[in-house]
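Sharing a structure below in structure tokens format, with a few things to ask.
All protein chains but one are shown at their positions in the complex.
When the chains are written out, they are named A and B in that same order, and each has its own residue count from 1.
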Amino acid sequence: MKAIEPHLPVLPVLIPLFGALFSAFFRRGASAWLVALVATWLAAAVSCWLLAKALATGMPISYQLGGWAVPWGIEYRVDVLNGFVGALVTTIGAVIMPYARRSVAHEIDQHVQAWFYTMYLLCMTGLLGITLTGDAFNVFVFLEVSSLSTYVLIAMGRHRRAVLAAYQYLIVGTIGATFYVIGIGLLYLVTGSLNLADISARLATAPPEFARPVVTALGFLTIGICLKLALFPLHVWLPNAYAYAPSVATVFLAATATKVAVYLLLRFFFTVFGAGIGLASVPIPELLFVFSIAAMFIASFSAAFENNAKRMLAYSSIAQIGYITLGIALANQSGLTGSIVHLLNHAIMKATLFMALGAVAFRLGVVQISDLAGLGRKMPVTMATFVVAGLGIIGVPGTAGFISKWHLALGALEKGMWPLVFAIVSSSLIALVYIGRVVEVAYFREPAAAANKAHDPPISMLAPMLLLAAATIWFGLDTRASVGIAAEGAKVLLGGLK
Amino acid sequence: MKAIIDAVSHYNYFITFFLMVAGLYVVISRGNMIKKLIGLTLFQSSVYLLYVAPGKIIGGTAPIIDPAFKVYSNPLPHVLILTAIVVGVATLALGLALVVRINEAYGTIEEDEIFARDGEI
Partner (left out) sequence: MIPAPAPETLLFLALALPLCCALLLPFFHRSPNLRETVTLTFATLLAFTVWSLVPAILAGARPELSLARFSPGLEIAFKVEPLGMLFALVAGSLWLVNSIYSIGYMRGNDEPRQTTFYVCFAAAIAATMGIAFSKNVISLFLFYEVLTLSTYPLVTHKGTPQAMRAGRVYIGILLGTSILLFLPAIIVTWYFAGTLDFTVGGILAGKTDAGMLALLLALYVFGIGKAALMPFHFWLPAAMVAPTPVSALLHAVAVVKAGVFTVLKVIVYVFGIETLSNSGSADWLVWAAGSTVIIASLVALRQDNLKKRLAYSTISQLSYVVLAAAILTPISAIGAAMHIAAHAVAKITLFFAAGSIYTAAHKTEISELDGIGRRMPWTMTAFAVGALGMIGLPPTAGFFGKWFLLQGAMETGQWMTLCIVLVSTVLNAAYFLPIVFRAFFVAEPAARSQGDGQDGGHGEAPVPIVIALTTTAAATVLLFLFPGVPFALASMMIGR
């Protein structure tokens, strides 16, 4: 233990990386699954340990890769915020694994199952790399690692549209990543550094004539990252990608990929640019407000009119991301706490919802809303978890979703933005419409012939769903852990704003 | 006169941004999936230039410490771009592979024809 501890910050990245390497050697899906299972759980354990350590010390844990001194070498820098995001990614990734075996075996051809797990682990590597590294260019590399593996994951879907969705995402995703590199390039030209903390320090003392490239860099970075996190109106890639990807991939991506992009946005806005120059001239918060609210309403409406259940949830994700960016735009303690805690809460709820749909696809093979008819009685546990998580999305008190909205609304009040409170609550009413549609079909329609023989999936798939559904309730009632950490994270971010 | 000299001395940036916009335009305006990828590559290449050009100092040499040289070029951007090129190649390869699969599934790589076959998605 003592020998490992100094290397803790880099381990969550290395474990899935080597896991991916190993699982690529297997021909059988089951063996690769076992490797992935071990790797994800190990990574989760290490990440939680890391988070606990970051919480305990209250100081960022710095790790110099290869012993090269900062700011020349690559630094891994873990504070409460990215420790939290890292723990979230790995934990969700680990919880999905027991579910993955049956679902993947059902949905993906035998000879590429092992590749699926390889890509899954690589995607996780990329996401964790983005989260934990303190080096701007390193972020780009991991961004592409996660993106490339994501394209492959999506293309593994059964429908031929999956390949098309993957291609479309590849185009948009590459543009986003390139925008990001352009932004970093401009920052590098101004500061001569790639270390995030170092850039931040140098920006603070940069002469005013550098304001223009810095603002340009901010613009490129914002757009690049917002493409990745699917902020409205840069969201067009997301619905198809989520709808046609294999169930397990959708669960993982919906729960983690956009969250990591949000983290990146937070990091740049607050830690890097927070103390920077020339930011008053760009109306970024105002723009974020507009796009967040547009996302909350337009995407929710799209969800309400969508007939494919997976796409419906995908649109719902875009709306929920609107909540998160709204908190970023508020940029005060309560708003940011709401945003950060919603990263967790939304990950849990959306993972549950997509898992429930994955279970339906496992039994029926289809996920049009009309196909869910009568499943309330045929697959009672599955639909019960769906309802619980759905209530969370609506923001009913006693569920995790309520907590996020509470803090966001409080943040809006603290800013004196009264109408926002009503915007937040009224968009949850649209969620009531689309979740209610599914509930009505599932519980009040007679099952179709195909659904008559359906029943709940095996326990290996049920257990993760139940666990996350329980977490939805748990984090709605006992928020000491979730809100506590989120508030710490918000403090870290706002500390950079002085 | 000074403005012209300024502009000319920054010619590398003009090339960079011309390539950038041209690439992006190809991606947006073309319906052929291969052409889109070509545009994407062009777009990415412009970034290589953005990094590499400022790294070179005229008259500078590779940073191998030697009393004979006083001016060194910064090697870091070149190294970074080596990585970016690798990433770009991987993206292009994956994109092309996907196009092959799309061609197998749909029998065409024109976006409008695919949408016509599958409905707007």
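Throughout what follows, contacts are C-beta pairs under 8 Å (C-beta built on N, C-alpha and C of every residue); 3 or more make two chains touch, one makes a residue touch a chain.
Because the structure is predicted, anything quoted here is derived from the model rather than measured.
The chain not displayed here makes contact, within the full complex, with A.
For the chain left out of this panel, the touching residue among A:Tyr188, A:Trp237 or A:Trp406 is A:Trp406.
Among A:Val396, A:Ala448, A:Ala470 or A:Leu494, only A:Val396 touches the chain that is left out of the view. Which of A:Trp72, A:Phe305 or A:Phe422 touches the hidden chain is settled by the complete complex: it is A:Phe422. The omitted chain makes contact with chain A at the following residues, 391, 394-398, 403, 406, 409-410, 413-414, 421-422, 425-426, 428-429, 432, 436, 440, 443-444, 477-480, 483.
Following the convention adopted for this analysis, only the chains that are shown with their structure count from here on.
Residues of chain B that touch chain A in their complex: 20, 24, 27, 33, 36-37, 40, 43-44, 47, 50-51, 54, 77, 80, 83-84, 87, 90-91, 94-95, 98-99, 101-102, 105-106, 114, 118, 121.
Chain A contributes residues 137, 140-141, 144, 148, 151-152, 155, 160-161, 163-167, 170-171, 174-175, 178, 181-182, 185, 188-189, 194, 240 to its touches with chain B in the complex.
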